[in-house]
Each structure stands twice: as C-alpha cells, then as structure tokens.
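Remarks on the structure that follows.
Yeah, one chain of the complex is gone here, protein chain that is, but the others are all in their spots.
By letter and in written order, the chains are A, B, C, D and E; residue numbering begins at 1 in each of them.
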Amino acid sequence: MLNRNIETFIGCDNDYEESNIVVFGAPFDSTTSFRPGTRFASKVMRSESFGIETYSPYQDKDLEDINVFDGGDLELSFGNTERALGQIKDFTSKVLADGKIPCMIGGEHLVTLGSVRAVAEKYPDLHVIQFDAHADLRDDYLEEKLSHATVIHRVWDILGDGRIFQFGIRSGDRSEIQWGKDHVYTNQFNFDTLQEITEKLQGKPVYLTIDLDVLDPSVFPGTGTPEAGGVSFMDLLQAILTVSGLNIVACDVNELSPVYDQSGVSTAVACKVLRELLLAITN
Amino acid sequence: MLNRNIETFIGCDNDYEESNIVVFGAPFDSTTSFRPGTRFASKVMRSESFGIETYSPYQDKDLEDINVFDGGDLELSFGNTERALGQIKDFTSKVLADGKIPCMIGGEHLVTLGSVRAVAEKYPDLHVIQFDAHADLRDDYLEEKLSHATVIHRVWDILGDGRIFQFGIRSGDRSEIQWGKDHVYTNQFNFDTLQEITEKLQGKPVYLTIDLDVLDPSVFPGTGTPEAGGVSFMDLLQAILTVSGLNIVACDVNELSPVYDQSGVSTAVACKVLRELLLAITN
Amino acid sequence: MLNRNIETFIGCDNDYEESNIVVFGAPFDSTTSFRPGTRFASKVMRSESFGIETYSPYQDKDLEDINVFDGGDLELSFGNTERALGQIKDFTSKVLADGKIPCMIGGEHLVTLGSVRAVAEKYPDLHVIQFDAHADLRDDYLEEKLSHATVIHRVWDILGDGRIFQFGIRSGDRSEIQWGKDHVYTNQFNFDTLQEITEKLQGKPVYLTIDLDVLDPSVFPGTGTPEAGGVSFMDLLQAILTVSGLNIVACDVNELSPVYDQSGVSTAVACKVLRELLLAITN
Amino acid sequence: MLNRNIETFIGCDNDYEESNIVVFGAPFDSTTSFRPGTRFASKVMRSESFGIETYSPYQDKDLEDINVFDGGDLELSFGNTERALGQIKDFTSKVLADGKIPCMIGGEHLVTLGSVRAVAEKYPDLHVIQFDAHADLRDDYLEEKLSHATVIHRVWDILGDGRIFQFGIRSGDRSEIQWGKDHVYTNQFNFDTLQEITEKLQGKPVYLTIDLDVLDPSVFPGTGTPEAGGVSFMDLLQAILTVSGLNIVACDVNELSPVYDQSGVSTAVACKVLRELLLAITN
Amino acid sequence: MLNRNIETFIGCDNDYEESNIVVFGAPFDSTTSFRPGTRFASKVMRSESFGIETYSPYQDKDLEDINVFDGGDLELSFGNTERALGQIKDFTSKVLADGKIPCMIGGEHLVTLGSVRAVAEKYPDLHVIQFDAHADLRDDYLEEKLSHATVIHRVWDILGDGRIFQFGIRSGDRSEIQWGKDHVYTNQFNFDTLQEITEKLQGKPVYLTIDLDVLDPSVFPGTGTPEAGGVSFMDLLQAILTVSGLNIVACDVNELSPVYDQSGVSTAVACKVLRELLLAITN
Partner (left out) sequence: MLNRNIETFIGCDNDYEESNIVVFGAPFDSTTSFRPGTRFASKVMRSESFGIETYSPYQDKDLEDINVFDGGDLELSFGNTERALGQIKDFTSKVLADGKIPCMIGGEHLVTLGSVRAVAEKYPDLHVIQFDAHADLRDDYLEEKLSHATVIHRVWDILGDGRIFQFGIRSGDRSEIQWGKDHVYTNQFNFDTLQEITEKLQGKPVYLTIDLDVLDPSVFPGTGTPEAGGVSFMDLLQAILTVSGLNIVACDVNELSPVYDQSGVSTAVACKVLRELLLAITN
C-alpha cells in the first residue's frame, strides 16, 4: 500500500514520539505594515530544502543522525492577531509538555510572542537572545499593541528587565532605541559581545529568536523590510555556534518572505540556517 | 516658491471643494488568506497612471473635464480588522456628508464593508452591484466573521435580501453558493443579465463594487487569487457603461496586487478601469 | 500524537485503498531542448492548489465527494531517459493492477510514453486523445528517439494507425505534419471536431493526454515552448467535459513550467484543469 | 576551419546577395517617455526564435524555402535622435538600392521615421498601413518634435493627407484624435475595415508598420505602454494575411520590450509575428 | 478641508522656504547605452522610503530634526539631451540662488553635468568628489559628446585639472584610464586615500556625486551596468561620513534602476544612502 504525499524539511521526517525537536510553521503576517509574504516561508523552505544536504561540514553533523519531527504548518486565523497568537501558544505548550524543543518557522516576527508566552510559563527564568536588524521595541505601532514592530516590547512585558539580549540591531526609531537602553541589552550592528553574553547565560533557559533580516540584504533579500549594513552568513553561522552550548529550550527562525527573492537564494540561506540551528542545539 | 511633491491619479488633481468625486486608497489586506499584496494597489496605480491618457475614446470624455480629488491613502491599522473598517467608514461618511461620491481603491475586498457601512447609513435603500470571480458569501472563514471571503455576507447583514446583485461569479464553496441562491441575485460566469437588472434598479441608490479578479487572469494576473475563465477587458468596460446610467452613490475597485504581475499590465488595466469608471459615473 | 506533514493536491487526501483515481507526479524534463522546468510542476501545483476551491460550479461536483489519492512524486533518474520511463511505467502498472485510474502530472510531454506503455499492456485497444499545441510527431530530434518532440510518434509505434486523435495543434515542422496526415487524426488549431470524434470513440478505452500549452500563452505563459494562437481556458474546459463520457482509463496533464510565470496564474490554471479533469472522469 | 559564432533570426541565415528580404534591428528607445527597453527586442528575438518552427501551418510556407538575410543590429547613437534616424535611413536606403525589402525590428516606434524617409524617396507614392494601439499623431511631445508619440505625424509631414491608414487605435489625447480625423484614416479598436482598405490600395507601394502593442496586453505584456482592450494574436495574424497581397516595399515590427515580460511569451509572440510577416510578403 | 495627495521622501516634507536642502529627481536616461531604467529611481525611492526609519543609529541624527524639502521630479525632455541638461541647470541655479543645497536624485550619471554647470557658476573654485565603479572619462561615446560615459570628462571641461577626485573606480577602457592619469585623481577599487584627500579639500566648495554602482552588485544589483568587485554598504557609509565635514555645496545620488532588482533591496539601499547623506551634510 502507498502512503499519501509527505513533505517535510529535509532530514526531519522522524515520528513525533521519537523526536527531540519539533519543527512547525506559523504562517502569519497580518500585522506586517510594509511588505507581507512571510506566511509562505515554511512551505517554501520545506519544498526547497532538498537543494541542500543533510550533512553540515561546519559541524560535522548530519540531520540523518538526529531526531526531528516536522509537524507542518499551523492553520492560523488571518486578521485576528490575538487568536492566531493563542493558536501558536497552544501548540508550543503541547510540544513543551511532551518534553520536546519547539522550533518555529515564521511568519512575521510577532509569532515569537505566541511561542514565548508558552515557553515562559514552563521556564519562568527564561532569557531571550534575539538576532535582528530591527529593535522591535515600540510600545505600539499605528496604535496597535500587537505588531511585528512591538513584539520584543511585548516579550519584555512578560520577562522584564535584564532578560533580553539583542544583536545586530541597526534600525529603530529614536524613542524605542532610547527605551531599549534602560530595559534590554543591545549590541548594535554585529555580534561583538555575543561570546561574553553567552558565558553569562550559562545554565539559564534560553529562547533563541533569529530574525533573518539580521543578515545583510545582499545575502538575504527575501524579507519584508531589508536593511542594509547587516552581517554575513558566516557571521550568523558563527553566532549560532557560539550560543549552541547554552540551554536552548525553544527557538524560531522568521521573516523569510520568499516572493521578494525569485532567485531562491534567500530560501536556500534560510534552510541552511535552520539546518545549522537544528544541529547546533542537539548535543 | 515651490510646492511639495504632489502625486495623484492622472487627471485627478482638483481641489477637494470643487470636486464631485473623491478617490482614496484603502491599503488593507490583513485577512487575505492566500497571497497578500493588495495594500500596494492605490500607490502603484497613482504612479503608473501616467502611462495612460486622461481621454477615453470609448466614452469621448476626458478626466481633464471633470472634477475629481485624490485624497491619497488612509493610514489603516494592520492586524486590527475592526479598527481599520472603522477608519474607512469614518472617511467615507465625511465624503458623503460633503455631498461627494466616494470612490475607494482597495485593498482586499473586505474594505468594501467599511465603505458600505457609511453609505447604507445615508442611503437606507442602498443596492449593491458586485462584479467578482468569487461569491464572498461565506458566513465565516477560518472562524473569522470579518474576511475577504465573507464580505458580501456581511454586506447582506446590513441590507438584507433582494439588494445584492452579483455578476461574473465562478468560484465558491458549495455551501455559500447554496446560501446565495436564497439571498442574493447571482449571474454566474458573465454579465448576461446585467442590462435587465440595470433596468430594474433605475432610480435606486447603487453601490458598485468591482473586484478586478472578475477579469480573466490572462489580462489581470496581478491579484491574490487568480481564477481562470473570467471576462475580458472589453466585457468589463461594457458592463461599466451599462450601469453608468444608474444612480451610483459610491463605488470601489479592489484586489489589484501589483507584486504578482511584474509586467505592470494588471496595474495598467486597473488604471484604465478606474478612468472609465470615473468618467462613466459623471454625467 | 501528531502526524508528519502531509501535502496533497487539494481535496485529494484519501487513502490509497479507498480511492478510484491516483494522482502522481512525474518530475522529468531531461529531453526538453528549449526551456526546462516542468519538473517542478507537480510540487508547485500541490502547494498552490489551496488557492482554488474543491467545488466546481461548472460541473456542480466537489473533490470532497470523490475519492482521489495523491501519491506524491516519483523519484526519477535525471539524464537517463530510458530508466526514467521505466520507473513511470512500473508505477502506472501497479496503479492499473489495483483497478484504479492513473492521473499523472508531468513533467515534459515525454513522460506520457512511460504511462502509455503500461496502459497499452492492459488495454491493447487503447486510443489516445491529445490536446496540444505541438504535433510531437518527429521520428527523432537532435538524433534522439526519445524526446518531448517525438513522444506521440513513439506512442504510435505502440498503437499504430487510427488510434491517435490530436486537437489544437498549431506547430510542427513540415515533415512531421506531413507524416501525421497518414498516421494520426489531427484537428489543427481548435476542438471543432471533438464532439464527432468523441462519438466515434464511445466504449473504447481512452488515454487522455493534455499538454497545457494547447492553451493560449496569454492564459498559460508558464510553459517551456509558448505558442501563440491557442485555445482559451473555457475552450479547454468544454473539451474536457465533451470527452468526459468516454471510458478514460488513464490521463495526464503536462508541460507546466512554473518558473516562467511568476504571477502564479499558469499554476492556478493547471490546478483548475486538474480539478475539472478529476471531476469529469468520475461518474 | 571553424566559423565565428553567427546568430540570426531562425531560418534567416541566407547570404545578403541571394536574399530578397533584409531583416535588421534598430535598437533605439531614447525618446520613450514611460518605460524604456525596446532596444533589446531584436537581440532577444534572435536568441529566442529557436523556440518556434520555421514552418507556418497557417500559410503552409517555410522560412527555409525563402531567402532572408539577417544583418544584425545597427549601432545607433543613444541620446541623439536625429543622428540615429539618419543611421537608420542610410541603411534602409542601401537595402532598397540593392533591390531588397527592408524589414526592421524596433526599437520604439520612432525608428519607423528613419526607414520611411528612405522608402519615400524611392517610392514617392508611398502609403502607410499602421497597426497600433496608439495614434502617435501628436505634433510635439514634451516640446519635442521627434518622439514615439509624434512619429506618424512626422510621417504625415512627408506623405501628406490620404496616405496613412491606422488600425486598432484605442489611445490618444483628444487633440491628436481630432487632428487625425482630418488627415489620416483611422479604424479604431479593430481591423473591421482592413479588407476594404486593402482593396483600395492594390498596386500602391505600401509600408507596413506593426506596433505590437496593437495586441491585447494579455498576449503581449512585454511592451512599454500596455493598453488594455487590444486585438488577439489570431486577429493580427489574419490582418497580416489580409494585406499580404499588397505591394509591401518595406515593413517593420516594433515596441517589444522583453524585460517587462519575463515569461518570454511576448518575445515568442513577436517572433511568430515576424515569421508570418516574412512568409506573407514573399510570393 | 482635505489636501491633495503629497508624496515625499520620508522625513523630507518641510516647506521650501524653511528648508536648507532641496531634494529633487532628474528622471533622465536617454544616453544609457546598455540597460535603461534609472528614470524611475526618484519615484520609486519616495514610495519605498517608508520602509526605513527617519532615524540613523550610525549618526544618531533624525530626518525629523532637519529641514529638507522634496520638490518632486523635473519634467525633462526625452531624447533631447542638451535641453534636459538645461532644465536641470535652471532648477539647480534657482535652488542655489535661494541659498539652499541641491541634492539631486538621478537618473543616469549624465544628469550630474546639468547640476555641475549651475554649481560651478556660483562656486568657480568647485571641486568634485566622485564615488563610482566607472571612470566616465571618455571624450565621446558612440560619437556623442554628451553621454553617461563621458560625463566626468565634460565636468573636467568646466573645472580643469586638479579638481576631480574619483574613488572606487574599477572599469573603463584603456584610453580613458590613461587620460585620467593626467587630469584627475583616481583611487581605484576602494576608498583607501579618501581621508587624506578630505583633509586636502578642507574649506573648498565640494560637489559630491555618488554613482551607486560603486557598491558591489551583491548589495546593489538594481543598476544599469553592474560591475563586480565593488565596495560594501558599510564602506560607502563610512566614506560619506568621512567627507561630511567638508563644505558640500551640492550633491547627487544616481544610477539606481529599480526594475532590475525586483527584491526592492537596491531601492532600500539607495534610500538609506540618501538618508545618511542628508543627515551627514547637515551640521
């Protein structure tokens, strides 16, 4: 007998029960104010992931050797942000309850809030490491509290001061940058202090959120708000390896918007980042 | 002294007070479930409208000879559908109160609801003529009541039976098509009965909503949900001329998503439709 | 427990055993001489099929009400044409042996040969109806016997005179057109005689092969060799309905090359053709 | 010994001396006010022409059987319109002096003026048949006398009243349309009176200029100023066949701008138009 | 009462009279010999500028805090180079006469000549700093004196030896490179000597012309003549900051051709360069 067509991210075709990591998509971009399209990221990444290998020469590890389950995409409400975040939180909570690491593929960066809400319930001492071009620290945006531009402020509402560590930030309005100075740790432009922060966070439960627009638009044009002056792929890879010794209890990769890069390179980059991330958080 | 850069749809550069028609953009697509991007339509149409003439050889009329004001785009909340619809309603009400005809450029089709809410307050006997590929008659979609797929059902909530006349419909799920048979008039696939309906609506206040995906995707690929088997440009033009004798008190043109048609043809078609519409509703 | 990500063509998520029709992809384009890319058709069609409904207003039927299994894509050898055709033949034979109708998504048109080889074994009296812009009747092409440009000649090698009926043909070299006059039935440019031929083929086992480039490039630009002057979508739909009363024992839809149409319209058209075809061959 | 790489339009690889028709490119678009790019048309057409056959099933003729020389592209001055027109005129005059028919590939429509200047010298009784979406009858455009928008007015300067016959026109400003009524014959929107005009022009020397934007943008999006509501490919083909009995002493095909149609369909259409035109003007 | 739609570059919505800097577009590309399209740069930059912030974290300055007027685009003659340059010169002269700094958005690089003609009249001791991939030092190009490829030679005609300083140059023909050695200062490939030159030019009136193709095509693909091996965005940003202490009396940013980069990244980069430039030249 034949099976219905199964399509997973490359090398992530394990059964749920045997897996340590659960990959899932959160195809949501309703608050994106500039250029939408991140909702397609997870689907396209699965499809295009077969253009890369399961083996990483950087880590000498192979996705074939670890246990990852790809649960597909959540079916999220469009246009009702609060409900969509609830759906993300519920799924994340279930994965955590089963003792697995949730690894979400966004969607716009706001999806991180849904996931953090679940993870912070299980790990009250949660710390967040954010790789991003944008501070995302506004208190509201176009009068809305829930927005891609406010997401880390909302995460701060939950976690409070001293828990959020930003790297690569190179865009924000003056007031949010000012606000951030008092409430979060920000390493502008690059990863210069990442090693130092990593040492400080040893043993803490860490949520790693990678907004792929931290990359320079030359290597990652397929995103809603490209911001010149970013890091290289090798910088980002090194940063992932740097934090890989931490106790990463959940993570996400977001803001790929494939339609804006018809060469497919942005998707290929996102797939390689996800492969390296999955391998890095597996000991 | 020099003026700041003003950019209007071609030939629509009159002052507000002297104008009979007010063009404005409603750049909203937060409930779009498939392919977003209609938020860019109004901006791109203004920019590209200079590729067509102000003169119509079909009607032997010229935008230079009529008075249209282009007020630019509303600044709408993304991700908060109810608030965005309220913003559209408020603007439409003001235009109506000043005795002018509002002509909105969507955005996804849901924006029509914001405008109809205002128009139905002024004209309780309002009738709606809808040119569209999709019935848009679902009661809810992915559990949401406010959606591009439910918009005409929501309009029916306001107006009731016998007020809505659909043309060109060629897509829907079985249940909404069934529901529609009892509550709205539907001419599937084409405009065959438009002349007849037009005669019946003489003297009634009419809201004309044109979902441009009524056009065949060959001539209008730049839309979120292209649906093969549509009408030609000449069919649509003829349909606009057919209803032009009615008492059209408000109208809209929606669902252009320019990013999906990099040839620019869809935008050029939308501009020409808008030009003909503006000329047709002016006596 | 959660399931691994399953992705099928819309409404084709039945189990193999309960299904009457088996959809599968044959992602092969190694002999394409001009513009390759049809290998991506089946994958993209599955992904984009969620932009159309399962319900057809043309036939008042719904994919939800019939039983179709989508087995995913065959894993074919690239660059070894004979082996790839063997893989297609083997899969088709299995489906036929299980009493189901195979419905293949190409791939270049040569994939039809693999499938016909299997079908003709089961049905020695097989007749072929071909909708196509190109005659595909060359005996060899660039010295190769197995090519998208020779496929129907190879089918004739199996079936012989009087068994092949071409419609919509508008391109070929002089010699193949000449050869065709003696060996196959050809209705150039359109479907004018399709009704008549359909009556003649009542009761015969029929293989229906639809090369989507029979459509005019305006509605279907996403193909390797676009050929102006083709039929409209409504023409093709009507043609499918015309032959639907025949005993169609196998079928295919081929030559979508999504990369050449970044609007997605060609894929949407192909999905709608497949939906109508699946509904039409189900009584 | 091997030859340097020769690249001609398909089937046009005859020597100059043995040829009756001379194809050449005029890659000029310096006065294009909206979207430039027609300068690439001839080069891309040569390259992509190998996607069509040399044989026409419409005329049952083959480019292999007639003698056409492809001289490549003129090297024209950019930004100096008068000089570029002179270069076109000189080349055309040489071809005419050698007793051959020049068939120019534009370029923007203004290139026609360079060629007509040469042809009118040889044939003082020249008549022009123009297939076009735009009237091109302005006397000046943005203060310039030499422009794509004035080209037919400039041709009229040479030929005077009663010599110019326009078909398919559906765009212009009011004043040029008005002016045209007194000086040229215009059949708006279609080819309805072409047969009649053709009969009237029997025996006259005729210059046939085909602005490909006469085609509907659905089938020909790759042009600078797409104008909805045009003719189909089959309409244009029929029109070419209609005039083929005339004494066509020179011709051109212009306004393909390949960059605006990345599907390649517009180029394929242009190639097929050129093939049919070359076959049609050869007895 | 409502205002007509005003569209300016982000944060440049001051009145003319209160402004110190005047931004304007010069949409001209008639002499572009390879790939045209820079005429669209200014329009697209205004539209897309809302994807960046007004605040620069690099300079800790904000466009909201300085006074810049955006006067829109000049309406230039296409195909008449001399007239277009005159139109640019006239506008620039007016801005200078009003005591403001003109900041032009090209267009092809030739537009710089129009502006320099005006600036050199006011500042006879003018020096030019050029960031560019191409030397632009030919004396003529395809027999034309006025061309994007000759523009800096024409500037030299006005200013003479010792006044022009080129950085980043990595393309030219042998003769122009040779000529340049005797007449201009050229720092090939990068900005290595920029600091040193900047010190030498203290107190002099400086015209800064930034041909954006000085950037590597990886970060700036959207230009007519991409040339591999360029500088990074951070290099260019640093270069702008280096010269910001000089007496910059006029400047321009040119050669963005948005149609060649459908990801929008090139436009986003150009916007960020312009923001940093405007902030840098304001003390």
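Everything that follows uses one rule, which is that a contact is a pair of C-beta atoms (placed from the backbone, for glycine too) under 8 Å apart; a residue touches a chain by one contact, two chains touch by 3 or more.
The structure presented is a predicted model; accordingly, all values stated were derived computationally and were not measured.
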| item | value |
| --- | --- |
| Displayed partners of the chain not shown (whole complex) | A, C, D, E |
| Omitted-chain contact residue, chosen from C:N5, C:S19, C:S49 or C:T81 | C:T81 |
| Residue among D:F69, D:Y207 or D:F220 touching the omitted chain | D:F69 |
| Selected from D:T8, D:T193 or D:T242 as touching the chain missing from the view | D:T8 |
| Chain D residues that touch the omitted chain in the full complex | 1-8, 13, 15-17, 22, 43, 46-47, 69-73, 262 |
| Chain E residues that touch the omitted chain in the full complex | 34-35, 169-174, 177, 188-189, 216-219, 221-222, 225-229, 260-262 |
| Sites on chain A contacted by the missing partner chain, in the whole complex | 50-55, 57-58, 62, 216, 218-219, 233-234, 237, 261-265, 268-269, 272-273 |
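In this section, only the chains that are shown with their structure count from here on.
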| item | value |
| --- | --- |
| Required minimum of steps from chain B to chain E, each step between chains that touch | 1 |
| Over-half contact-pair match to C-D, picked out of the listed pairs B-D, B-E or A-B | B-D |
| Centre-to-centre distance between chain E and chain C (centres being mean Cα positions), rounded to whole Å | 55 |
| Touching two or more other chains - residues of chain D | 216, 218-219, 262 |
| Chain-level touch network, classified as line, ring, star, complete or other | other |
| Pairs of chains satisfying the touch condition | A-B, A-C, A-E, B-C, B-D, B-E, C-D, D-E |
